[in-house]
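Dumping the structure here so I can ask a few things about it.
With one protein chain held back, the other chains of the complex are shown just where they sit.
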Amino acid sequence: MNALTIHSLNKSYVPGVPVLKDLDFELAKGEVHALVGSNGAGKSTLAKILTGLISPNSGKISFREGVSENVVMVLQELNIIPTLTVAENLYINSLPGKFGIIKSAELLNRAKKALNKVGLAGIDPAMAAGKLGVGQQQLIEIAAALEKKSSVLILDEPTAALTGPEIELLFDNIRALRKKDVAILYISHRMDEIAEICDRVTVIRDGRRIATHKVAEVETPQLIREMAGSEVAAFSSAKQNKRTVEPGLTVKDLHAGEAVKGVSFQANRGEILGIAGLIGSGRTETLRAIFGADPRSSGEMYRGNQQTAFSPANPGEAVAAGVALVPEDRKLDGLLLPLSITANTVIASNRKFVVNETADEAATEKVCRQLAVKCDSLSQAISDLSGGNQQKIVIARWLLCDCEIFLFDEPTRGVDVAAKGAIYTLLQQLADEGKTIVVVSSDLTELMAISHRIIVMSNGRITGEFGPDEWTRENITAAAFAGYDSTERSAA
Amino acid sequence: MKKPGFLKSVLLAAACAFGLSSCGQQESDKDGPDKPVVALVMKSLANEFFKTMADGAEAYQKEHADQFDLIVNGIRNETDLTAQVNLVEQMVSRGVDAIVIAPADSKALAPALKRAIDAGVTVVNIDNQLDEKVLAEAGLQIPFVGPDNREGAKMVGEVVAGQLAKGDKVAIIEGVPTAFNAIQRKLGFEDAMKAAGIEVVSSQSGSWEMAKANTVAAAILSEHPEVKALLCANDSMALGAVQAVKAAGQTGKVLVAGFDNISAVGPLVQSGEIAATADQHGDELAIFGIEAALQILSGGAAENQKTRVDLIVKK
Partner (left out) sequence: MNTKRFLTDYGPMFVIWLILIFLFGSLSDHFLSSRTLSTIAGQVPPLVLVCCGMTFILIVAGIDLSVGSVLAFCATLFCLLIARAEWAVGVAAIAAILAGGFFGLINGLFTVLLRVPSFIVTLGTLKIAFGMAMLISRSETLTVGMKLEPLISPLPGPGVPVSFIVAVLFVIAGQFVLSKTIYGRHLIAIGTNESAVRLAGVETTWKKISVFVVTGLLTGVAAIFFAARLGGANADSGNGFELSAIAAVVIGGTSLMGGRGSIVNSFLGVLIILTLDAGLAQVGADEWVKHVITGAVIILAVLLDVLRGGVLPGLAARIRNYKK
């Protein structure tokens, strides 16, 4: 029996540019149904229509329950209200109360139980949600969705900010819901997750349904072919081993804030250096400190073979010295959402006095072609683009600067398979040109596929370094936990 | 010395506003407990007229320092009722013996003053007369010491009428329409015009302000090119009107009249750009009020008292 049937759905934001075209789709009750597709295929639009956030131009949606209130969605972008407490965020539209006064004890009790389910037993439900890390905030959103007792649950990239054990807990929750006949629409780019948790998978491309398969009967390469259409995701796993030992960036005993407690490493020119570690291990903070975005308390840094220390007081000085940072949260720290693609691309490289629109557009067009950015026009607001294309623009702005050192923080978060391929290819190209690349990623498979060398951070320190012949999932994971053990021991 | 006195009053006002009333208290205690403390509660200290009044009162206190202590307070905006009500309450809690007040509103201050009287404070009303009906309803008897604004405005209006012919047209620029003295002055201007057979074609508020009056005057001159005079309810507005007349190229053809005799209009009256203004002797007004308060405190009768208004014209 279907929990949800969609017939011939059409939607376009801009006339003549359809996002969904005659889309048919069925979601059975008690199934986990994966929805996959590349940049701008229409996945997020479909999800938003299902929850009633936007309305379609035409088409029919019928629910088993007859009402759409039962559809609950976890969005790709975080929607936590940072100043409210964790508990208030969990039950924001169903706060228990009498005469408008919140029953705090009941609220906190319920919140504690909900947090337990997603493995956040250690979190105080009365603390401000904004104080949590991105991964934990994502779990709060998931917990809130689970609490809503829905008959249809939509998860849009739910694991984007989660680590291994957290993902396992999420999957346990999904399995439990499936048993209760909840229909789950699972939007993701991670093929291994789909293989593990989903029953069926539907591929959409350019707003149309291409195929629906049983997960057990389909192989990843076929899905990728269907998503990409004619062009196959280009990402060469065969890395050229042109490693040099010419230093590109040397960091010695860097301390910054609470999170970075003595980090030393050397990244070489022409090399992609991966940084692995748990969420909250200080990887993001390390990159920000190098870039001058956060103050450093001590430590030395050198560029290339230079003997004089490199010590940017702010990001402006870092950029002037040829360092680029692609931040972890592109919505918060990367994008100028209401502004045009061009404005977003040239923001870092424009240093003259008078704007030259022609030159700006020419430069933007060139990098957009190089990165295969999908858009209608360069004057389009960047908020209209899909996550993958937005990420490409954030990267593109640095290609217009003369940068030697590139710091990438989660470069493929919320990015589809095809865009991932394009980003990997670009990283490899930059390395081949002799640039120094540092990549922070929570996706171990990704790190092992693209890095020439991986260092592991744990609790603010480097706890491991591995070459391609040495690393395994096991030894990297062991190193990622190592820092926490030693602190406990030294504290004891 | 003008400035230290003003500074002192500003500091005192600030201190009292922050509830640090003890600072002033200590001062008076030092001088002896028997000396009465009089609070002068003004309207806008931004208005030169009230500033003169406050300065006059302070000079008078210096001469009679052995007889009483004085606290001067004012509000920023003549229409800021709340601030004035707060001031009255602060003065009562500070334990003053008498309040001499120029009310920002003829009706709204009655409840606050009733509380003051109930607390044993002697209240004297100066400048802007409290509404008699409201006072009667509250069962209050507050003596009024002040000029007759209507009579003063009529005197100014008569000077202007004397330079015009019957059937000529004029406009009035009023003060804040709810203020008692604004209404009185408007009535006074109208009395004079009616008696001389002159028509008032427009009467609009300039909110007592120079810039606002300038805008209104310019609009009136555009709309009614036949207007022969602008009768302004205070001198600040008259200054704004003079500039509007100048901008319209009508200097000498359109007369301007003011009220209050602030220092800046002196030269303009002599040059003829302002035909007439009225001097209510603001500096003395507060002194009369204080004297009346002291008299009542020493057992005298509470009576209304009219103060003089002088006409100022080119000598």
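As written, the chains take the letters A and B, and residue 1 is the first residue of each chain.
Methods note: contacts are C-beta pairs under 8 Å (C-beta built on N, C-alpha and C of every residue); 3 or more make two chains touch, one makes a residue touch a chain.
Here the structure is a predicted model, which means the values were calculated and not measured.
A.B. asks: Of the residues B:56, B:103, B:152 or B:240, I need the one that contacts the missing chain.
C.D. replies: Only one listed residue reaches the unshown chain, and that is B:240.
A.B. asks: Just name the one of B:48, B:69, B:127 or B:291 that touches the chain not displayed here.
C.D. replies: B:48
A.B. asks: Can you tell me which of B:57, B:220 or B:294 touches the chain that was removed from the display?
C.D. replies: Checking the options B:57, B:220 or B:294, the one contacting the hidden chain is B:220.
A.B. asks: Please output the residues of chain A touching the missing chain, sorted low to high.
C.D. replies: Residues in contact with the chain left out: 12, 14-16, 57, 291, 293, 314-316, 318-320, 324-325, 327, 332-339, 343, 347-348, 350-355, 397, 401.
A.B. asks: What chain B residues would touch the chain not displayed?
C.D. replies: 2-3, 6, 10, 44-48, 50-51, 76-77, 177, 202, 204-205, 209-211, 214-216, 218-225, 235-236, 239-240, 242-244, 246-248, 262-264, 267-268
FYI, only the chains that are shown with their structure count from here on.
A.B. asks: Suppose each chain is reduced to the average of its Cα coordinates; what separation in Å results between chain A and chain B?
C.D. replies: About 69 Å, centre to centre.
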